[in-house]
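Yeah, one chain of the complex is gone here, protein chain that is, but the others are all in their spots.
First chain written, first letter: the chains are A and B, and each begins at residue 1.
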């Protein structure tokens, strides 16, 4: 910045620190709650400092879970979430990169129609077609299964657009040189385009992993068997009972465990995360 | 090695825009042929049709006697050097050189031998394990050439390969390409918009304009005897002065000369104009010096013709005493004049054009 004004610098840091605290406070409270015993939530105010029961709360939730809430141990739900998030991310990336490749590097009848068909998925979030989509999945016998959790969510217009946008910036001459060098379409895709897309794939994976992890409505609809509960929807069931029977320590331990994987991904892969987020929205 | 024969080739885009009109051209075995012309003249399109990167609307292209119209680029046994080099950014230099050979199933030891040889010829041995982005523009250019050489193709196709380099490097690489082509004696087609590059490189120069060939010939013969007004204006720097004959000025300047009938434009190269009147019949022009551009070994004098808004450029050797604002008279020998008709766009002293 141009001026050197100590007051302005102070104000800047103050704003940021207040921002960071406000953003972190709800999670801090949750963490504190997850370290106490059940009895600590009877009094008038939640505890504000850590308690001694952290390890036992977490291990209890991880290994046993609250059977009263009809939810399995967190370990199972975390595994389901992991399978779902990774499969959705990988699935979206594969089918989108193939579609984008077809649309950019080939000319064929109905190319425009294909593009618009993919585009339309942007306008049909699951929230607006809940019942008929549920019916399709149910008719296909995909309720209470991994494919039912995953496949209906793997169409992706944004990922297709990101790859299309990226392919358009790859110099035409690269494909021409590869053709002169004797590479056919599949060889060019594998040897040249895929390696060049590595960063985009990684960035997209981060975003899509989070997308898959935080899904709530869809798992809520298609799973009734607790074997297939994902952690995000399982937590809701825990919380629903927590109010009547205040086991906030367990609920919050579960909340912390459910948040941790995607938050870690964001923090550890911040550069890719920012790139993925900003570029998919173009 | 092979000849390339282009017969009646046409390129029409989306049914309406004609980029190439019925073009015929024979490229003899082992020659370096340069296609030159302004942007949009169809030179790149023609090259890309030879490469197989553009479809051919009509006519045939034959390489080494075999028509290749329906063949994929890879099946035509040609190699191409692109303007932006088109090196595979994620592969090392060695990977780039090898890729085409691997795709063809060349045996490993043969690949190694050819890569080593190309690297030696182009002096890129120290960079073989680097990535393209770690190289300078000139080095990338060499790698692009290397990728073409290792293939030992029937023909090299160059698409403005030097235009991304700075002026000094461009001059240097021009010489190298010429030397390399001489040594390998591989048929080469070279596209450029830079007429100096075209003149210095070409065995045969092909001047194109508006999707047609204007003139084919050795560079110097084209310079000395441009067949059309377009070629006259395009080849040569500074460009040829093209003086219209209509009006008092033209009549007066060329009065004493016996120009072919139908001549209405006369072209004079800037270096054909002299300040002292020659003994032989000559045309003379008077005016005022408007600008003097010293370019080193010679100077370009811009003279505004008296009673006209036309500017004439005169190339004079060395530094000149001529000062801006001074009156000036220059002369051109009758033999140095290039008579044209602007309607046909052709020379008027060619037997065919002047029966």
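We adopt the following convention: a residue touches a chain if its C-beta (ideal position, glycine included) is under 8 Å from a C-beta of that chain, and two chains touch if they have at least 3 such contacts.
Assume contacts and distances are computed from a predicted model.
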Hidden chain of the complex, named as in its UniProt record, picked from "RNA polymerase sigma factor", "sn-glycerol-3-phosphate transport system permease protein UgpA", "Protocatechuate 3,4-dioxygenase subunit beta" or "OppB protein": "sn-glycerol-3-phosphate transport system permease protein UgpA"
Option from A:64, A:79 or A:217 whose C-beta touches the chain left out: A:217
Absent-chain contact - pick from A:35, A:57, A:80 or A:99: A:99
Interface with the unshown chain - residue positions in chain A: 1-3, 5, 8-9, 12-13, 15-16, 19-20, 22-27, 29-30, 33, 41, 43-46, 48, 94-96, 98-99, 101-108, 111-112, 114-115, 117-118, 120-125, 127-137, 151-152, 154-156, 160, 168, 172, 175-176, 179, 184-186, 188, 210, 213-217, 221, 232-233, 235-236, 239, 243, 246, 248, 251-252, 255, 258-259, 262-263, 265-267, 270, 273-274, 277-278, 281-282
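Note that only the chains that are shown with their structure count from here on.
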Centre distance in Å when chain A and chain B are each reduced to the mean of their C-alpha atoms: 57
Complex contacts: residues of chain B adjacent to chain A: 51-53, 72-74, 78-80, 82-90, 99-100, 103-104, 147, 151
Chain B contact footprint on chain A (complex, rising order): 171, 173-174, 176-183, 187, 191-192, 195-196, 198
